[in-house]
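Beneath this line is the structure, given in structure tokens, with notes to follow.
What you see is the complex with one protein chain gone and the rest in place.
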Amino acid sequence: MVRVEARFLGGTLSVAIGGELDLYTAAEVADRIDRALDDHVVRQLDLDLGAVSFIDSSGLGVIFGRYKKMRHRGGHMQITRVSPVALRVLQMAFVDRIIPVVGSAGPRPRAGGEGSGHGS
Amino acid sequence: MVRVEARFLGGTLSVAIGGELDLYTAAEVADRIDRALDDHVVRQLDLDLGAVSFIDSSGLGVIFGRYKKMRHRGGHMQITRVSPVALRVLQMAFVDRIIPVVGSAGPRPRAGGEGSGHGS
Amino acid sequence: MAAETGSPENYMKLELLARPENVALARVAVAAFAAQANYTLADLEEIKLCVSEAVSNVVLHAYPGGPGPVIIAAYFRAEELVIEVSDQGVGIADVEKAREAQFSTLPDHMGLGFVFMESFMDTVAVESAPGRGTKITMTRRLPSGIAAETGEGKDRGRELDP
Partner (left out) sequence: MAAETGSPENYMKLELLARPENVALARVAVAAFAAQANYTLADLEEIKLCVSEAVSNVVLHAYPGGPGPVIIAAYFRAEELVIEVSDQGVGIADVEKAREAQFSTLPDHMGLGFVFMESFMDTVAVESAPGRGTKITMTRRLPSGIAAETGEGKDRGRELDP
């Protein structure tokens, strides 16, 4: 019950997560993002959480862990879209004050991508 | 988790049922249909099961009970639309050999209705 | 983690009061559990139906004096999913007769509960005695390839609605 889609284009890795982000799915999501991060020289990580239907502290752990990783590598990370459910949880944990949330809930922007696709 | 919508027009009572038809919702569905049957002189009962997401033997009991009632009153009954899930259960119980199923799964026809609306 | 999903040692045990509004909860819980094996959505619909029938029977028949407990257990064993529905109610005097199609001790009931369970499950066993409650044990073969479940199976299996 989790979907991960990654696209790399011009130094930016864009990852869209859909479904439930909990203890069961967390490891898999972290792993897929990390593999994509290792495959490219990523300056920026854009996370689309617009289709996240459930997230708890294990799910937040995945997001915050990626943020720390990007920081460690001297890169940036932002959240480009976030579902209402996910936004409330991010706010509750003040994660939105650390990781910039530039978008919000809304229709998903068409992926323009010639970028190299990464699994789903 | 059940919706019942009834329209009466020219001797025909059209009832659309949506959601779960089980032991919990059966009594309520039977009751709503019976009230509509009592309010009008109904010659024909059209049942739309296109939006039924779950049905078990308690749900079948409601349908078969209405069929017996219409027969008893000298009227007719048919099933105008049926979801795939509901069709399998009707077939398993041979109910489709007793009550005519004239439609099948598909997009819901627009309710043309000037008829008197009954609850929802 | 994914490789262990649906492995033989996993189980669930749910106790509810035998009331009409709890039937949906019972079938949703078992379907969510069964979804850990990579059954198709159609398989899960059939499993839901059988749980609904067995639990509805407890609600309808087991406790004429007012609702008592119903216990729904499920586990994976070798090549199959096992589902047990038990009560401590009045029991069934003539199990053979009860299992017949169209037999019902309630007026206006179609006596289809056991018919459905037998149609959609691989085996259905009934243990019952008057005054000593009833236990229905149903089994359903696992879909082939359970050991090889992947992230995709995880995706599909959990897309359930109550």
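Letters A, B and C mark the chains as written, and numbering starts fresh at 1 in each.
Here is the rule we go by: contacts are C-beta pairs under 8 Å (C-beta built on N, C-alpha and C of every residue); 3 or more make two chains touch, one makes a residue touch a chain.
In this text the structure is predicted, and so the values were computed from the model without any measurement.
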{"item": "Residue, one of C:21, C:79 or C:108, that touches the chain absent here", "value": "C:21"}
{"item": "Hidden partner chain, residues of subunit A it touches", "value": "1, 20, 22-24, 53-54, 56-58, 60-61, 64-65, 85, 89, 92-93"}
{"item": "Residues of subunit C (touch criterion as defined above) contacting the omitted chain", "value": "1, 4-5, 9-17, 19-22, 24-25, 28-29, 32-33, 36, 158-162"}
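The rule is short, and it goes like this: only the chains that are shown with their structure count from here on.
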{"item": "Intercentroid distance (Cα basis), subunit B paired with subunit A, Å", "value": "46"}
{"item": "Cα-centroid distance, subunit A relative to subunit C, in whole angstrom", "value": "39"}
{"item": "Multi-partner residues of subunit B (at least 2 other chains)", "value": "none"}
{"item": "Subunit C, residues touching no fewer than two other chains", "value": "none"}
